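With one protein chain held back, the other chains of the complex are shown just where they sit.
Showing subunit A:
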Amino acid sequence: MEVDDLEVTERPSAKAHDNGAVTIKRARTQLIPKHERERIKRNKQAHRDYGRGNGIDVKTIKDKKLRRNLKGLEQKYKQAAESAKDAEILLENTSGFLEAEDELERTWRVTQNEIESNVSLEVSKKRFDLKLDQLGPYQFDYDRTGRMLLLGGARGHVATMDWRQGKLGCEINLQEKVRAVKYLHNTNYFSVSQKNQVYIYDSHGVELHCLRSLQEVSHMDFLPYHYLLATLGLTGWLKYTDVSTGKLVSEIRTGLGQPVSMALNPWNAIVHAGHNNGTVTLWSPNSTEPLVKLLCHKGPVKSVAVDREGRYMVSCGNDRKMAVWDIRMFREVNSYFTRAPASSVSISDRGVTAVGWSTSVTLWKDLFVKHRKDQIKVDSPYMTWGGEGKSVEQVKYCPYEDVLGIGHDEGFSSIIVPGAGEANFDAMEVNPYETVKQRRETEVKGLLNKLQPEMIALDPNFIGNLDLRSDQQRREARDLDAKPVDIETDIKNRMRGKNSALRKYLRKQRAKNNIIDEKRLKVDELWKQQQEQNQERRQEKAAEFGPALGRFARKEQ
């Protein structure tokens, strides 16, 4: 029964007849014991949640060994998914949304005050307002762990704070326009896009770098796994800067004028840029043209947000439309109208969408549900905030918290949104409670595991896939005019210090293998020369010292 239920509930589109009967596609004809059915159901869920796509048909493989291997592999996939499902028991925290008790109750009528009075003291502290009406409106950013808050007033006020404890990290007044603020890979560094250039500051507010190549940047985002700072300038240039090396990785001209909005797809590190002509373009640093162009709105795209799993995009435009797009299929799922053009949109870890418009914020739940085949158009919002005359500049969720930050012209407000945050964090990924030591560790590890910008593509799983070009295409692609690499100079150029590159190379190669190729021959020859030279030098020295002291002539390796 359970299985059938699942089948039915998952497909609201399944046609219901006039008499209320529902066609069940896969009727249960066999008698399966309950525990078995439950097991099957569980496995299905595991495959859905943790599986790695559909398996291949093993039976058709002719080669016995390969068949055996692949069978074993499929088994491994299955086991991995199942054990991941089993490991759910370790997720100690549960998340829950506001629920209406009866049909008369509306969750969106619940005010922040009510929530505050009903939650625990510790949680209620998470709701606060910062009154900063002098240098606003405020842009802000949370760091990856959600612990620190970076505030940037448009008129030059920049401050960091541990918002849970209300502790100020640093506070600087730049006395020039602040366009955007962004935390880098950890709380130690943040970048501020000022009137002309982008600057990087440390946690004490000391200016570390000025990135002169990034001029008049209006939007900034950071790719934490690639250590890339993606910036969109007023001139319409998209630039990627590697913050670990300080090098500009790629500069791309969007050719669509001044950008209006920008968002990062956390799943595949693709930048979504919203433009004045209603299009949203998808960019990677590897291409000078947009990977995809979507026409979402009829007016400027005021704000874009992508959900955590990279499945859905919500964009808001000046045409007062809020569009939900499936960005894997590139299909518009639904579209809503906002009462006023939205200024900012943000999607929480659990899929609660916050839309800031004029002086209020509307939060939507279930705009998209990933396991649902046909998305349902939501009738009423989940929660609301505002109407107090604070014009909203930016909304953004705090990671791993049921907290939404709202930057407005009178400062900053933090409100409680039950069920918005991810309840169970993965300390392998981001640890909200990390110590200083752990933070350092993560930094080193992150740098060691840094992904190359060339790995960015629409499908991040492309790595290792088969190159399907024909031989002819490949030959054409090869640069025939390129100079052949000179091994000698290559090695010599790298030579430095006593422990030269050549020596190191030889040592390693000799110890490792005995493959004699062209390079090896060359290197051996070089080695021989060096040895001879050394010998000569030594002899000379010995001669110089005389017969008695000759033995002290130092032997160079």
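The rule is short, and it goes like this: a contact is a pair of C-beta atoms (placed from the backbone, for glycine too) under 8 Å apart; a residue touches a chain by one contact, two chains touch by 3 or more; residues count from 1.
Quick note on the criterion: contacts and distances are computed from a predicted model.
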Any idea which of "Utp14 protein-domain-containing protein", "dolichyl-diphosphooligosaccharide--protein glycotransferase", "Proteasome subunit alpha type" or "Vacuolar fusion protein MON1 homolog" UniProt assigns to the chain that's been left out? "Utp14 protein-domain-containing protein"
Which of A:Asn318, A:Asn431, A:Gln509 or A:Gln530 sits in contact with the chain that's absent? A:Asn318
Out of A:Leu248, A:Leu291 or A:Ala423, which is the one that touches the chain we can't see? A:Leu291
Contacts from subunit A to the absent chain lie at residues 52-53, 55-56, 61-63, 65-66, 68-70, 72-73, 76-77, 79-80, 83-84, 86-87, 101-106, 108-109, 111, 113-114, 257-258, 276-279, 284, 286-287, 289-300, 318-320, 330-332, 336-341, 358, 360, 362, 378-381, 384, 387, 426, 428-429, 454-455, 457, 461-468, 477
